[in-house]
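Shown here: the complex without one of its protein chains, the others still in place.
Chain naming follows the written order as A, B and C, and within any one chain the residues start at number 1.
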Amino acid sequence: MDFALQYTDEQQHFRQEVKTWLDDNIPGELRDGWFPQDQDPAVWESCLAFRRLLGEKGWLAPAEPAAQGGGGLTDAHEIVLLEELEDRRLRWFLDTPSQSLKQALLPWINQPHTGELLTAINTGSVLLWYPWLEQVKELELGSIGIRALRDGDDYILSGKGLFTGHGRRPDYLWILALAGPESAPEEATAAFLVPGELDGIAVQTNRTLAPGEAMAVSFEQTRVPAYCLLGNDGDGWLLTRAAFLEEPASRLPRLQEHDLEALLLFAKENFREGVPLLDHPVLQQLLMEAHIESRINQLFRMRDAWMRSTGQDMTYQAAQTALLESRAARRLSEISRDVMGAYALLDRRDPRAPSSGTLELQQRMSLVHQSQDSGVEGYAAAIAQHLGMGMPQDLSQDISMETSPAPNHPGGATGKPEQADVSSDVSSAGPLLKK
Amino acid sequence: MDFALQYTDEQQHFRQEVKTWLDDNIPGELRDGWFPQDQDPAVWESCLAFRRLLGEKGWLAPAEPAAQGGGGLTDAHEIVLLEELEDRRLRWFLDTPSQSLKQALLPWINQPHTGELLTAINTGSVLLWYPWLEQVKELELGSIGIRALRDGDDYILSGKGLFTGHGRRPDYLWILALAGPESAPEEATAAFLVPGELDGIAVQTNRTLAPGEAMAVSFEQTRVPAYCLLGNDGDGWLLTRAAFLEEPASRLPRLQEHDLEALLLFAKENFREGVPLLDHPVLQQLLMEAHIESRINQLFRMRDAWMRSTGQDMTYQAAQTALLESRAARRLSEISRDVMGAYALLDRRDPRAPSSGTLELQQRMSLVHQSQDSGVEGYAAAIAQHLGMGMPQDLSQDISMETSPAPNHPGGATGKPEQADVSSDVSSAGPLLKK
Amino acid sequence: MDLGLNEIQTMLQNLAREFMETEMPTARVLEIDDSPSGFAVEVWEKMSEIGWPGMVIPEQYGGLGSSFTDLGVVYEVMGYYACSSPHLSSAVLASQAILEAGNDSQKQALLPGIASGQQIFAFAYTEPEYAWGPGSVQLQATRQNGGFTLNGTKLFIPDANIADQILVVARTASGSNPEDGLTLFVVPREASGVSVRVQSGWLGPKVCEVNFDGVQVADSEVVGAPGGAWPAVEKAFDRATAVLSLYMAGGTQRVFEMARDYSQTRIAFGVPIGTFQRVQDHVIEALNQADSAKWSAYEALTQLDDGSPGAAVAVSLAKAVASDGFALACDASHHVHAGIGTDLEYGLTQFTKRARNLQHYLGDAIFHKARMARLMVT
Partner (left out) sequence: MDLGLNEIQTMLQNLAREFMETEMPTARVLEIDDSPSGFAVEVWEKMSEIGWPGMVIPEQYGGLGSSFTDLGVVYEVMGYYACSSPHLSSAVLASQAILEAGNDSQKQALLPGIASGQQIFAFAYTEPEYAWGPGSVQLQATRQNGGFTLNGTKLFIPDANIADQILVVARTASGSNPEDGLTLFVVPREASGVSVRVQSGWLGPKVCEVNFDGVQVADSEVVGAPGGAWPAVEKAFDRATAVLSLYMAGGTQRVFEMARDYSQTRIAFGVPIGTFQRVQDHVIEALNQADSAKWSAYEALTQLDDGSPGAAVAVSLAKAVASDGFALACDASHHVHAGIGTDLEYGLTQFTKRARNLQHYLGDAIFHKARMARLMVT
């Protein structure tokens, strides 16, 4: 056994190249790390600019072919890039599920419009927003707030939905809409890729714990040309879901090591009654607990990577890793408060905020991410399913419990799949789709 | 508001009487407290003798009329008796659910056989065993291991079941048996009250974490006269359940204050690196946590008593109290191990066992009692039901979620109810019974 | 034993509920939190009209002379509505410290203003080395010019930005016992050398950094004997902590109710999500925390009212329960609500941020458990 990450000389060489490039190109405002959840219009402009620079290098889509605007990097090189961005607390630039969404777009890559768009997304020249996760995890027709009515060759969209993505206004929106009001759920939806500047689209000021996470967008009689429809009428949920078929722990888990480091640093540098907090026996126990959870998360990620790289069957593991990361984040937020007291709540705007307020952000984000593991469906349900402890028969017919692994890029990065292939691939993915 | 328990002069006078009597009559082996779970044949003989003495005083059934072998005490006096027994760690003499079972017997009190039996139970001259709780909480025909076949006027019992009760061999067994193999669940069972000395009844050596808690009894072609049948064929589960209709937190909750006191005493008297364990900051936190949970339990019991005594509607409260007591017991067992280390596992036979091994017993008993709050049904399910968060429709039809409060002694301690009254009372108790 | 409210308390509870229902709808709470001052002056004036600032001030000083349990009834309702006000700072912490430490002329001079709500006091205790033990007070007050000069920083001080006066706990002497040498000073917020900055964060009600740069205080503004303030401060802390615990219990009850109600109405897969056991467990967690906080806080209040020797332990127990419980209940409620719960306008987050802020205020669970152990052994 060997738990060490070993890098090849080539990787280390590439690391140097990445370091140099990042040092040269990261704007000043982002040098201490920054998160889109701390939205600030001025800084966001810098982000967009840096995002375009990343895109030009192909580093927004590091592992995709250069011909499609990607970086053409191997997985080994991609890891180095991710690590370096993570070190600078900027990995979120590559964190959006647009990776997965692009997979869903791939079947249409031969359509000129889609192919161009994919390249544009990869290179960062357009911003794509997509439906807020909660909505697409469960098919809840009642929770889809947007309706699409056919009107000649066009569709008319109206209603309101939650979206996620970077920036303050998208170039394109991936929209999941109700198309056939009275038909069966799996035939009732349509997916669209719609330019953000169409008439009747309004991004509403969103007021949530994590401003960059979920944006409300309203559609008022927005006329959408038919070519914006993805696939066929009725494929909407299937396609949208396909974009999320990856196991909950994606290739890019949210690492918390930095938050833990900031907390440990605070505990070393701050005192209570003359003693560093880290030497306070009770706080010490809590800090070590946080350290242990962080290390377990790392070990589980290693295990998952090792299983994937050696072609072993992943069953419950990815969901387990995600579950423990979510819980560890919540626990870290508790421990931060125990150790730091009120300091844990100071945000980056306060001059006395430790580590630029990163732990205040962690307070909010751990709550936001926790919502992805609801009591209704979530990581625990996925694990139970993998362990053979599914829902009672009569409920499981109504509940989609996704168990199939993500289909790899349909057709892969080089192939050009027939659309029919992909559809059959996708439709075999879950019990709900078969119903 | 007033959280103090105030005693009347009369109560305090009675307390003195109880103290004196107990000091005079408790056998030497029981003076440090003793639990039937630590079975030891020799000590058990002393217990039986003391039990008979209590019975002669009417104190095994303190609140029941003297004419039926009870003590004829008021509730206020009963509390004093319970407190004094608890102080001597002997309250378990009054802890068996035979109180509830007696309620189920009451409808038959006019039948000479049953009336005598009730008095005999009250006075401690007979020992009654009853079905192990898990079996009667859920109607699981598959889990009923005893069959009753009609044979002329008699029944023939065969199979094996788990029972609970005091002692090593019962005078009578309350038996729940499958009577009509193919009929609907609620008609398939019969209840019997059977003398323990009948042919073919064998008490098997039981090997569980809590030896006195569940005893396996086998029946080999045991011939039972028809008069042993309680109620009618098919009433078995209904009657047995009626004996358990009380809310999970009975009037006699298991108090853990003594275990906590033993733990705090250990923490004061034992040292690590020259410092009492109680002053070790980490252990101190844990001990205070245990203290807090114990106090919350007391407050909840007070609340429940106050609500009952003022005639308020109890909804989720009793189940909540029971849930928190069960959790606090498990947590106390964890904290005991953290504070005492290996000492927490020494039983009363070891000369180095702190507090006569009471905390080792607590380790085992907390696990045993936890089983009464299974993931399938238990206190949490009862609370959820009371909060209006029941099971999905399709499951709730199959699952009995008991919500009605316990019917008070049908007819009360003085009245002599018609059997028909009681049956209708019982059958209105739960949805399952109505099905 | 009688755990019911008496007639006066029932009236107080009804009045408080009506008041809050009118004055503190969710949108208003958000609006106040978002305002630069975090202070709703008109709400404070209405509170003052009905006498709340004077509740635990004796009648001879212009107050109502209510019991702490009476005040707790009001605080439970305030917590249920996430009401922000300078009541705790001014009408409890400051009033009780002055009541315990001040001489009669100081009480006559200061308490009626507090009781009427006309004068608002902040209570400045914590410092950059954030902690609640007496040893954490290091702000120096040195004898100078026939009075004292204050130099140093107070941090995380509620209501300092809107207070008329700041009651400052400062150190006039250092010795082996950190409880000795603490002194109470009344300092006008507008005094020369005082600067107040509202801190930024996920804090709910505003807290402030207060800097004292050579602030001159006359001897007459020293409340009680120099160096001997700790017993009065500790008494004020106990009383404030007990009512605060009930405020937190009220908030906990609210987030429980929100979770329960949402679980009954939100449909997933054709059934209310409350039928899922994992959802139930989150709701039950919130309920258990709410009831635990409520009863332990009321017990502490009755012990304070009775002058029971166990009151301090009961207070620390109540705050330990409320500190952890309110935050846990909020987490549980967020779990039930998922995405919608993170929407600021939905109304859950104002409780969450209060829970996390108040978790530490007047000492967190670790602090109070250690205090309990100390008090129980001695």
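Here is the rule we use: contacts are C-beta pairs under 8 Å (C-beta built on N, C-alpha and C of every residue); 3 or more make two chains touch, one makes a residue touch a chain.
The structure displayed is predicted, hence computed values, not measured ones.
K.L.:
Counting the whole assembly, list the visible chains that the omitted chain makes contact with.
P.N.:
A, B, C
K.L.:
May I ask which residue of A:73, A:191 or A:278 touches the chain that does not appear here?
P.N.:
Checking the options A:73, A:191 or A:278, the one contacting the hidden chain is A:278.
K.L.:
Touching the absent chain in the whole complex: find that residue among B:132, B:219 or B:316.
P.N.:
Looking across B:132, B:219 or B:316, the contact with the absent chain belongs to B:132.
K.L.:
Hey, which chain A residues sit against the chain that's not shown?
P.N.:
1-6, 268, 278-279, 281, 284-285, 287-289, 291-292, 295-296, 299-300, 302-303, 305-306, 310, 316, 320, 323-324, 375, 380-381, 383-384, 387-393
K.L.:
Pick out the residues on chain B that sit against the missing chain.
P.N.:
132-134, 138, 140, 142, 162, 207-210, 213-214, 270-273, 282-283, 330, 334, 337-338, 340-347, 349-350, 352-353, 357, 360, 363-364, 367-368, 370-377, 380, 395, 398-399
K.L.:
Which chain C residues touch the hidden chain?
P.N.:
276-278, 281
Criterion: only the chains that are shown with their structure count from here on.
K.L.:
Report the chain whose CA-based centre is farthest from the CA-based centre of chain C.
P.N.:
B
K.L.:
Using the average of all C-alpha atoms in each chain as its centre, how far is it in Å between chain A and chain C?
P.N.:
39
K.L.:
Using Cα averages as centroids, what's the distance between chain B and chain C in whole Å?
P.N.:
44
K.L.:
Compute the distance, rounded to whole Å, between the mean C-alpha positions of chain A and chain B.
P.N.:
The answer is 53 Å.
K.L.:
Note the residues in chain B that touch 2 or more other chains, in rising order.
P.N.:
Each of 281, 285, 392 in chain B touches at least two other chains.
K.L.:
Which positions in chain C touch two or more other chains at once?
P.N.:
277, 279-281, 366, 370
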